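Then we have chain A:
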Amino acid sequence: MHRVLIIDDSSATRAYVRAALEEMADMQVTEAASGFDALRILPRERFDLLLVDINMPNINGLELISFIRRSETHRDTPLLIISTEASERDRSRAIALGANGYLAKPFTAEALEAAVKSVSKQAV
Partner candidate 1 sequence: MVSGKDGERAKEEFLAEAQELIEGLSRGLLELDTGIKQGQRSPDTVNDLFRGVHTLKGLSGMFGFERLGRMSHVLEDMLEDLRLGRVELTQQVLDVLFEGVDNFQRLLGDPAEQASVDVETFSGRVHGLARSKVKQHNILEEFELDASMLGVLTEYEEHRLRTNLEQGLTVYRLRVRLALDVIDTALDSLKERVKNLAEIITYLPSMDGGGGDEIEIEMLLASKKSEAEVRTALGRPDAKLSSVERRKTAAAPKPLTAATPAVTAAAAKESPAAAPAPAAAVVAVKVEAPSAPKKSAAEGGDVSLRSITSVVRVDIRKLDHLMNVVGELGTVRAAVARLVERLRAGAAPALSSEAHRIHRAFQRHLAEVQESVLDIRMVPLSQLFDKVAVVVRQVAREQSKEVKLAVVGAETEVDKLIAEELADPMMHIVRNAIDHGIESTEVRTKNGKPTTGTLTVVAHQKGNHVVIELSDDGRGIDSNVIREAAVRKGVLSEQAASDLTREELLNVIFMPGFSTAREVTDISGRGVGMDVVKTNITRLGGAVDIDSEKGGGTKVTITLPITLAIISALLFEVRGRLFAIPLAVVQEALRMPSQAVRTVDGREVITLRGTTLPLCRLAELFALGPIADDATEHYVIVVSVGNKRLGMCVERLSGQQDIVIKGLGRSLAGTPGISGATDLGDQHLVLVLDAASIIEEVLLPRAGVLAVGVAT
Partner candidate 2 sequence: MSQPQVKATKNYAPEPTEEGGVREFLAFVVASETYALPLSCIREIMRVPSVTPVPRAQREVLGIISVRGQVTTLIDLRQRLRVPAGPTSSRTRVLLVDQGDEIMGLLCDRVQQVHRLSEKEVELASVLGADAASYVMGIGRPGQGERKAESTAEERADHDSEDEILILLDPIALLKRQVNHG
């Protein structure tokens, strides 16, 4: 069972990711609608994969990644960021902060699946 946490302030994106992931085998998806939600959820549960949207208000994705990589539980958890193609700079920062990969919006369900698989293997 793969426990996945999707952190994105767009409910449509979360619904889309959930639908796409649950078509893959053995996926259990938890949703966080904001950086704050994520801060509440992360210490309480252990996840196998984290999907983080960079462009959120208040606590942005970069700050969240930095926080996650300094925490005990999720220091090494595979982490995929969701960003737009335009923001090259933000993306490279995210990788520098410890993200394992990125997925550019808009992405297809197939692209999501491929990215998830590759990142899960990577961070073993």
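The criterion applied here is as follows: a contact is a pair of C-beta atoms (placed from the backbone, for glycine too) under 8 Å apart; a residue touches a chain by one contact, two chains touch by 3 or more; residues count from 1.
The set was built so that all candidates are chains of the complex that A comes from, given by their letters.
A quick note: this is a predicted structure, and the numbers were derived from the prediction, not measured.
This complex places chain A in touch with one candidate out of 1 or 2, and it is 1. Chain A meets candidate 1 in the complex at residues 9-13, 15-16, 18-20, 22-23, 33-36, 39-40, 43, 54-55, 57-60, 62-67, 70-71, 84, 86-87, 89-90, 93, 96-97, 105-109.
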